[in-house]
Structure formats: structure tokens, C-alpha cells
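The complex appears here minus one protein chain, its other protein chains still in place.
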Amino acid sequence: SANGAFMSPNKQTDWLVLNVGGKLFSTTRSTLVGKETDSMLARMFSCNREGSDRWNNSMDESGAFLIDRSPRYFEPILNYLRHGELILDPDVNPRGVLEEARFFGIQPVVDILELRIQKEEPPGDLSPLT
Amino acid sequence: SANGAFMSPNKQTDWLVLNVGGKLFSTTRSTLVGKETDSMLARMFSCNREGSDRWNNSMDESGAFLIDRSPRYFEPILNYLRHGELILDPDVNPRGVLEEARFFGIQPVVDILELRIQKEEPPGDLSPLT
Amino acid sequence: SANGAFMSPNKQTDWLVLNVGGKLFSTTRSTLVGKETDSMLARMFSCNREGSDRWNNSMDESGAFLIDRSPRYFEPILNYLRHGELILDPDVNPRGVLEEARFFGIQPVVDILELRIQKEEPPGDLSPLT
Amino acid sequence: SANGAFMSPNKQTDWLVLNVGGKLFSTTRSTLVGKETDSMLARMFSCNREGSDRWNNSMDESGAFLIDRSPRYFEPILNYLRHGELILDPDVNPRGVLEEARFFGIQPVVDILELRIQKEEPPGDLSPLT
Partner (left out) sequence: SANGAFMSPNKQTDWLVLNVGGKLFSTTRSTLVGKETDSMLARMFSCNREGSDRWNNSMDESGAFLIDRSPRYFEPILNYLRHGELILDPDVNPRGVLEEARFFGIQPVVDILELRIQKEEPPGDLSPLT
């Protein structure tokens, strides 16, 4: 288990590392599982009765869980799971975050971003969405 | 102790590393504890009589203290603790820094940012705060 | 093989790391090969009958495949291969992504970006394209 | 000495690494000492007669010199020491660089930035400087 790698005198928290597209994110299992219990992330990182990974997630050499997605657009989603607010910097394209929210199944973030993108686009605009 | 990892001929400073969401920040205990003595950071890193960690903070494999928060928005807060000025780049959403300031209990930064965000929002604006 | 370095209890995925200009990207062979089957990336990372690399790609010390190109402009292309949308942040020059799309032979991205850049440039503009 | 870690067939240069707030900067002693001879950086990294560090600077495990400051705002200052021009990107807050210039005692940079910030602020503006 990757968690054995950490010296955690504080037993309440259960630390893990995600390798999202090559960038490492340190977080806790409760952040990933606790807030959006129906999301893919919650299902990926919830434990079964034996306490082992049900999903057989792939790990890199350092014990981080591999996820083949964009780290840049994952970041605001992880922050949302930490404190419940979706916060985007002005230099981040909200469509990128929307793709990740759909992939990870974080429905409240999908709803916020679809509304926001809809507002920004004039009706009848058929240009490529890039 | 993580500090044993450093060769510190200069005994006055007490270096430590924070792993905030996967990014490492090098700083000193006096920066974290000295300026905002009532903040969560000060409480986390102040020593008890025996000089050991009272809070049993979790550490990663390298001995860095794990904090499950956003590194991007933590950075201006750490700079504030270093020199007392809150400085944000134009591409940083102040709401992100506000969330961290609240979490870490840095009240002067909370006050500055709440005032600033209030000014930028027209009254009666009910749009999602993202 | 670099893939031997990963503990992959989930046998369906075939993880690899690209070292693009010095930055590491974690992804899967199916992402690189599956969507744009005629691209250079697909040809570089498709396996022959023996399951070994046909192209004798160079690897760095960690087993990542070396590609002598820009990591910054490669990132949106890799995301496109992951989910089929081309998403650029406002602080990214689309010409940089176009150069990489041409190099890697991702024709749909080339088409989208050429159209977009053409629209932004007034006809008769002869200024340097930087 | 940290410099013993480098294979330097070229004896003229004296390479060292700074760990500024957790980010590593490779540079030479002559860059830090040569241009602004009265700065704190020059004093920190000038050698005494025996050729050893007079200041007993703290080092991290890799032998990099620890400095408890912002890496983002230190970067343009290090570039200034390299070639004598102060160059800021549009997404960098000049106040952040000013704080570092004052801390490191790089007076020409302090002067340029104080003038520049003064110009940008309308007289009588009493809003928080963030």
C-alpha cells in the first residue's frame, strides 16, 4: 500500500498521492471520498471491508495512483473537494475544468461550469469551442 | 524530526518543509509561528516544552509536513507571514487565497481580502462566485 | 521496457511516461495510439507483434521516452488525445500548439488551429508571426 | 561545501544552488557577489580568506543554500544580477519583487520599482496595496 510509505502519527488522516498526468497531488482519502460520495473519485478510493483497494488502481514507482488526465484542470476540482468552493483563476479555461468534472463525475461542478459557459457564449455562436 | 535532515550550522533558524497538496515549501518555524501567533499554522508548528511536535502532524517520506490544501493559494499567505504584505499577482483569484486564509486562521489576510472582494462585486449580484 | 517499472495490478492499462523537453507526462499507450491512429505519436508507440518498441525510442534514465519538443504546447495536444476536445488557456499562444500538432501529425488539431489563427489575423497583415 | 558536489572542469566558475522557499535556482557565486557588492546576497556568498562560508548559511539535504523568501519574486532579481536589466512579466506584481529587492538589498531595483509603482498609483489613493 502507498500509505505505508508515510509516517503518520496522526492516525485519523489517510494520506495518498495522485499522479495526474505526471504531476503529483498530495491529499487524503477523506477529501476524495467524503464530499461527493457518488463520484468516480469516491468510488476509486473508497475501501472495501478488507481495507484494500477495490479498484486495483495503477500506481507509479513512488506509490502514487496514476490518473491519465490533465493536472492543470484537475487542480480546481481537488480544491472543490477540499472546501466546497469552485475557484478558477482568470488564466484557466473553464472548459478544461468542465471536461475533468465530467470525467470524475463531480456533478455540482459540472452544473456550475455549464451555466457559466452558456452565459459567456452568445446564442447562435457556432465557432469551434477552443 | 524532519529538521534533523538539514545541516544547519546557523542554530538560530529552524528550517522545515511543508508539503502543501504536493508542492514543497521551505520555510522556518519562526515564520510560521512568529507573526500570527493565534493562527492554526502557529498552533501546528509551535513546540511544547519537550521541543517535539504537539500536533503529531503527518509527514511525507522526505520529512515534509503534509497539508491537504491548495499550494497555489497558500503561496501569498506564506509570503505574508514572511514580510507582512499581502501581494497577489493579477492571474490569481483572490477568493482562492481567502479560502486558505480562513482555513489557516490568518485574520488580517481574511479582512483585506473580504474587503477587496466586496468592492469588486456590484451589490445585488447573485451570480455564482467562481 | 519502461512499463515494467510500474506496479499495474490493472492489466488493461499500459502506462508510460513521456519526457517532453524535460517535463514528464504520465499517460497510457491507448491514449497515444487509440484516437489518432495515423499520427506520429500512434506510430511511435504502437507495438509490433512481439510487443516491443518498433521505433527504438530513446529513454532517459528513469525510463521515460524522450521527445525533443516543447512541453508547454504539447500539453493541450495530450489532453485532446485523452478526451477529444482542444482546450487552450488564454495565456497560451495557439501558434505554439499548432507547431506541435503539425510535428506529431494530429490533423484535426492542425485544422482547428489554422482556422482560428486565420480568423484572428486581419488580411494583409505582414507583421512577424510571434 | 555544496560546490564539491559539482563536476566543474572549468575552474573559473563557482556554481551553487539556492533553495528559495522550496524552489531551486542554479547560479554562480560571481553572479551573486559581483554586480551588487553591498547587497545582502553579496555579503552572504562572499568568501573569507580561508575560502569558507563566513555566514554559516543553512543548507538543505542536497547542499542548496536555504533562503526563506518567495521564489516567484526572487527570479527577476536573480536575472537582474545576471545581466543588469530588470524585466518583469505582465502577470507578476511589481510589489512582490520590490519586497524581495528590499530584503536582499538590491538598491537599483528598489529605485526602479518604487518609481514605477508610484507612477501607477493615482495620488490620494488610500486603498490597500494588494
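Note that the chains are named A, B, C and D in the order they appear, and that numbering of residues resets to 1 at the start of each chain.
We take it that contacts are C-beta pairs under 8 Å (C-beta built on N, C-alpha and C of every residue); 3 or more make two chains touch, one makes a residue touch a chain.
Not measured: the values here are computed from a predicted model.
The hidden chain makes contact, of the residues C:R43, C:R69 or C:R116, with C:R69. In the full complex, the hidden chain is touched by chain D at residues 5-10, 13, 15, 17, 23-28, 31, 75, 78-79, 82-83, 85-91, 112-113, 115-116, 119. One chain is missing from the display, and on chain C it is touched by residues 19-22, 55-61, 66, 68-70, 72-73, 90-93, 95-96, 99, 103, 128-130.
Just so it is clear, only the chains that are shown with their structure count from here on.
Annotation: 36 Å between the Cα-based centres of chain A and chain D. With centres taken as mean Cα positions, chain B sits 22 Å from chain A.
Residues of chain A in contact with two or more other chains: 90-91. If you draw each protein chain as a dot and join the dots that touch, you get a simple line with two loose ends.
Chain pairs that touch one another are A-B, A-C, B-D.
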